[in-house]
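Data block below; observations after.
As you look at this complex, bear in mind that one protein chain is not there, while each of the others sits in place.
Here is chain A:
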Amino acid sequence: MAAEMEPPPLGNAGETDFRELEDGEDLFVSTVTTLEYPEPSSPEPASLPAEDISINSNGPKQKDVSFDDDPEDLFAEATEEVSLDSPEREPILSDGPSPAITPVTPTTMLTPRMDLGARCRIEEDNNGDTFDIHIAVSDPEKVGDGMNAYMGYKVTTKTSMTIFNKNETTVRRRFSDFLGLHSKLASKYLHIGYIVPPAPEKSIVGMTKVKVGKEDLSSAEFVEKRRSALERYLMRTVKHPVLLKDPDVIMFLESSELPRAVSTQALSGAGILRMVNKAADAVNKMTIKMNESDAWFEEKHQQFENLDLQLRKLHASVESLVCHRKELSVNTASFAKSAAMLGNSEDHTALSRALSQLAEVEEKIDRLHQDQAYADFYLFSELLGDYVRLITAVKSVFDQRMKTWSKWQDTQLLLQKKRESEAKLQFANKPDKLQQAKDEIKELEGKVEQGEKDFELISKTIRKEVSRFEKERVKDFKAVIIKYLESLVQTQQQLIKYWEAFLPEAKAIA
């Protein structure tokens, strides 16, 4: 009856615990390691069923969506006692995640799903709409003065989808609004296994420069970098079929006034609470040893670890390339000036002219390097940065599944203990206590069922999410690589033009 609870140790727990903390939302890179704080973000076991409902804070729509699945699934549940087979799952080896404490009563499983049996898959079709939406973030404008100043951005949504009120909406938003949106989405969807795209990172230094009113190249670059990042963030969010229909998302894109998201400030009470929670999560991750019997998850987890490592390396190299290209541009411009001066002082007329021409060529090449560095950055480097952060979100979703499993196991343990004490009470002749124990057992049995259901659900959701994520990733990378190569082609074509124009000048030196 007791489930096997000797899981193999979780790999990589050490290195990921503080990656989460660095996720950019919080100012402090915490060195807290021994924090033992109960998780306030997820409800106590007593209110397990409430967890499902919490995502429904905005109406029953959400619940429907999360259960969307193959109709086949329903019948699989009905006929088999313990197996959680679904067509998506690979055959489960040895001990499945379901230790078969009690037979899964078909009725409790089926009822919530019955009404959803007819619902169609949401891949590209949302309520019959094809995915057609374009969001642009533009017109950054400084609002206010001094340290309370902020950048306001125009967000324009163009769409033909019916879930939106109008075909084209324009609103003004500030950075904290975006963070607030992400925060809401994360709290609603992360713990049930949805990969919520992370918001762009905060930058105290960058923003301070802007606030203080430094009108130089670096703050203009910073604003442009942020604008572009915000745009990509919104597009990624709406590309997610579930998030697209979230009322918070729709409100963000459409409503003219948005309540100020204060809790996103780094140094606020909420900020500190977030940091504390992250530390608690990290500690818990180290202590949870999950009996992973599903090879798919094991494999995927490892794949994402590898991908993470390589993408970070690549990102670092590309950032270095951007830096060196900018340096090359500066040095080329400097050389061009110097060559012009040399040409001026050269007293042989034809050579003097050729040197001036060389100076002009180098000046043009300098601008070419600048443009290429821009492409290096916005096409390549930023994409890599986005994916490094996205993979952190993927990893946290895997962790959520672990937490869900752990909760389920804990409830089972508790049930087992209660049964043991009930058995003892049988011989103790204390009828009230016995009845109480029986009642508690009944309640716990329900909770165990729910726990199992939740685990099964999050596993299913994650599989779908990962598949969708991988499709998006492939599309994104392919598109960016092609665009980037095209930028390189253009640079070479220009170079050829410039040197071809110079060659006769050089030959003309007599």
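Criterion: a contact is a pair of C-beta atoms (placed from the backbone, for glycine too) under 8 Å apart; a residue touches a chain by one contact, two chains touch by 3 or more; residues count from 1.
By definition in this document, contacts and distances are computed from a predicted model.
S.K.: Given the options "CCT-theta", "PX domain-containing protein", "glutathione transferase" or "Queuine tRNA-ribosyltransferase catalytic subunit 1", say which is the protein name UniProt records for the missing chain.
M.R.: "PX domain-containing protein"
S.K.: Have a look at A:Thr332, A:Thr404 or A:Thr461 and name the one touching the chain we're not showing.
M.R.: A:Thr332
S.K.: Which of A:Glu346, A:Asp371 or A:Glu440 sits in contact with the chain that's absent?
M.R.: A:Glu346
S.K.: Which residue among A:Met251, A:Val276, A:Leu321 or A:Ile441 touches the omitted chain?
M.R.: Among A:Met251, A:Val276, A:Leu321 or A:Ile441, only A:Leu321 touches the chain that is not shown.
S.K.: Check each of A:Asn165, A:Ser255, A:Asn306 or A:Gln435 against the chain that is not shown and name the one that touches it.
M.R.: A:Asn306
S.K.: Kindly note down the residues of chain A that lie in touch with the hidden chain.
M.R.: 303, 306-307, 310-311, 313-314, 317-318, 320-321, 324-325, 327-328, 331-332, 334-335, 337-339, 341-342, 344-348, 350-351, 354-355, 358, 470, 473-474, 477-478, 481-482, 485-486, 488-489, 492-493, 495-496, 499-500, 502-503, 506-507, 509
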